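Inspection log for the structure reproduced underneath, given as structure tokens.
Heads up, one of the protein chains got dropped from this complex, but the rest are sitting where they should.
So, subunit A:
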Amino acid sequence: MTGWRHQTLGRNIDRSKPLRFSFDGQDVDGFAGDTLASALIASGQRILGRSFKYHRPRGLWGMGAEEPNAVLDVRHGSEHWPNTRATLARAQDGMTVTSVNAWPTARGDMFRLMDLAHRFLPAGFYYKTFMALPWRFYEPMIRRMAGLGRVDPSCAPRADVAQVSAECDVLVIGAGPAGIAAAKAAAETGKRVWLVEESSQLGGTLRWRGGEIGGTPWQEFAAATREIVLAAGGRILTETTLWGAFDHGSFAAWERGVPERHWRIRSTRTILASGGIERPVWFANNDLPGVMSAEAAFHHLILYGAAPGRRVLLAMASDRGVPVARALTDAGVEVTLVDARKTPVDCGVPRVTGRIEAAHGRRGVDSATVNGKRIACDTILCAGGTTPTLHIWCQAGGKLDWDASRDMLVPRPGTAPMTVVGAAAGVLDLETAVEDGWAAGSEIEATNRPAPKSPPDHVFRPDPSLPGRQWIDLQNDVTLKDVTLAAREGFSSVEHLKRYTTLGMATDQGRTSNFAGLTAMAAVTDRTIPATGTTTYRPPFQPVPLRAIAGPARGALYHAPKRLTLEDMHRAAGARFREYGGWLRPATYGAGDETTVARIEAQTARQSVGVFDASPLGKLDVIGPGAADLLDFTGYVRMSTLKPGRARYGFMLSETGIVYDDGVVLRLAEDHFLVSTSSSHVEGVRYRLEDARQDRIGRGRVFIHDITQGFTTLTVTGPKAREMCRKAGIELPDLPHMGVGQTSFEGSPMRVARISFTGDLSYELSVPANLAHALHDRLDTALPEVGGCWIGLEAVLILRAEKGFILIGKDTDGATMPHDLGWGGPRTRREDEYIGKRSLFTPEAQGDKRRQLVGLRVRDGDAVIATGSHLIEDQGARRSLGFVTSSCFSPTLKRPIALALLENGRDRIGGSVQVFNDGEVRSAEVTMACAFDPKGEYLDG
């Protein structure tokens, strides 16, 4: 036990509000305001997890998103957050926190012996093993061991994260000193500034390092910034991770507070002040619990009063470590500086010139080797330098340049549409960072720049001459030896290094490892850092739960199915609903087995009358002097020869000649057509019509109006349809089959079309939606008088299948052309141009092995053929000749029926095929697609 709680330090915690949570079964005490990390340090917990591959003990390293080790499973009440960074999770009373990748606990992990076999488990070992036995022998074991954390299916994530779009004049990312200065300067010019900060407070490192901005205490400056930003109409978001930069100044940000929100922000100008991350120092066993970032230790001490240990070695090569050492000393910690510089500056803290070569200890640091000598300690703090945080810059397309004088990769100006200031730009001096921020916010050139510094006295690099293992990537367990191995095996490109070793591929995204991997590979391959290059940063900046992006889109809100005007009436009649073509429609009515009910409904419609809601069928008004030309060009069947008051069935083809949609076109007047589309294809057909309208026919000659949802259409079908309408008080116009007319209903026009999708006498009655209930009531009252009933889509599908009428996408596939369906007339007769015409005459289109629509009749009982069954020859090689597209039991014919697409189907009519499904083979006769009333005698009732 090394960490402890200082008696007075801890400006973020409220000691009047103690709390308690459990970690791996042990109680941990903390205070309101603590993070899980600070509470765990303060309670002396050192081992917070086990490493990914070797199951080595790991402790806290950092203070934010860069934390590679303290990834925990957190539960609170009914909520569960797997793989949560302890540094970013607020501690709450009653939480249950467990380590991941360890069993039963991090401290007593059963798999810790894996480390003894480390010689056999280097990077990429799995490419060279698991070969002696079939892969399926290894797979279950590997799957159990792989991955990080577990999802609990019983804890459904909340679906309540608001998705909000916003815009601003200036977006400032990061509220450290440079960011605050930039925000204030921009707001003072009247700009609407949005300032986004990942932590809960403004100030960045000033919160623990302290300091003044322009002679003013930083707290006052931050408060003034807040005031002026809000007064100028801007906004400050804290506890918000800006996780992605996208095109055209769009950014995504996840606000983790209450309420939780996901923002899509578009800014006119962007200033990136995302700071930097402290680099590790590399020595043998640098992964032991107790090895920590110096800046993180400073952060936890001042903000939470959580001290990492009692005897600390602080490895550094610049003065940035000095304030850390002083603060720890003032807090009562024994600190020894291990300064790697040749000419270190005396700062009043005990100091050793040299370097740490190894850390020692079994479950945590208990000593270190410095300059060949063993020194007792319980904590090693690393101030290895600073890596600018440039993920957002790179996501926006920005490039990086190597600055040897600062030992950093810095943004290359002009390569991304944002300004970078502060530590993110490699500026660590407070005064300069503030000045740069101010200039960026004011849109002026920065002045008084300090002279370029000479290269640092000493830079930390992984040293292959040191004995022992040095960890480069803590989260993915990648060592320096893995980097040299990769180079030796030819994976010397930085992209190959990443993928071969998995360096930088963990959830910390290589924040503490990418630089070391890059420099190690450069050294091993004798290249410069620029020549070695960097990998690509992609969103998200840090893990974002999918529920934050999905928002409320769950269950009924996941997808917007369209709803019928008469849904309430159908429900009252006992309808069971299902989605068809993007609409929620009645499948059947009443209780009982749905298949049985559907058959009864179909039988009733065949014998008497059935009524169904056909409102979803598309209704596109095509109006203008060019209307006929448009439909002729976009349709396979000519409509210009259709007389007003008549309807005609046709197809719309794609340019490749494939059937896109089918439907009926009604001609209402010389220059007015109504195109009926499949319910799922309304937008698609409208788009295709619009495309041809604008590009070929002429914008002023024809217009398209979608009036689908303005009208309710109820279809009355069956031999008693006419009688039914009369009893309902509907005066039908005298129409032939495929005729359209109008009558009056409740003082408004009602369109009547005699179009049949069932093969029986049918009337489609269309009224404005506000008269839908009145029409429904009239028909509902008349139904019992004729022995009819409401029928759902399942019954309609049976009725149309009996007639061999197709459903696009079910009885057609991505290769079906109209002549495959028996519609070869227009192809041979039309001389004018229409979309898809030329594709109908390719060798492929004219081939003799095309799959054609046929019917199937089984002779071995009443069992329905499974839809999707393959059709094969009676004898010979088992090759698929096609498949069953629709199949059901026909109550009219009292036997199973099916439709299929069969190779050379029409020539096979009268013959037989085998029907193969899931190991079962049946025999079927090939027939015409229409199984009922092929002469259409039932159409007139």
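In the analysis below, a contact is a pair of C-beta atoms (placed from the backbone, for glycine too) under 8 Å apart; a residue touches a chain by one contact, two chains touch by 3 or more; residues count from 1.
In this section, contacts and distances are computed from a predicted model.
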Considering the UniProt annotation of the chain absent from this complex, which name among "M24 family metallopeptidase", "Aspartyl/glutamyl-tRNA(Asn/Gln) amidotransferase subunit C", "Sulfurtransferase" or "Sarcosine oxidase subunit gamma" applies?
"Sarcosine oxidase subunit gamma"
Selected residue (touches chain absent from view) among A:531, A:669 or A:921:
A:669
Given the contact definition stated above, which residue among A:148, A:166, A:573 or A:909 touches the chain not shown here?
A:166
Write down which of A:372, A:555, A:843 or A:861 is the residue touching the left-out chain.
A:555
Return the single residue from A:6, A:90 or A:264 that touches the missing chain.
A:264
Which residue numbers on subunit A touch the omitted chain?
158-167, 235, 250, 258-261, 264, 266, 552, 555-558, 560-565, 567-568, 576-579, 583-584, 587, 621, 623-625, 627, 668-669, 671-672, 699-700, 702-711, 768-770
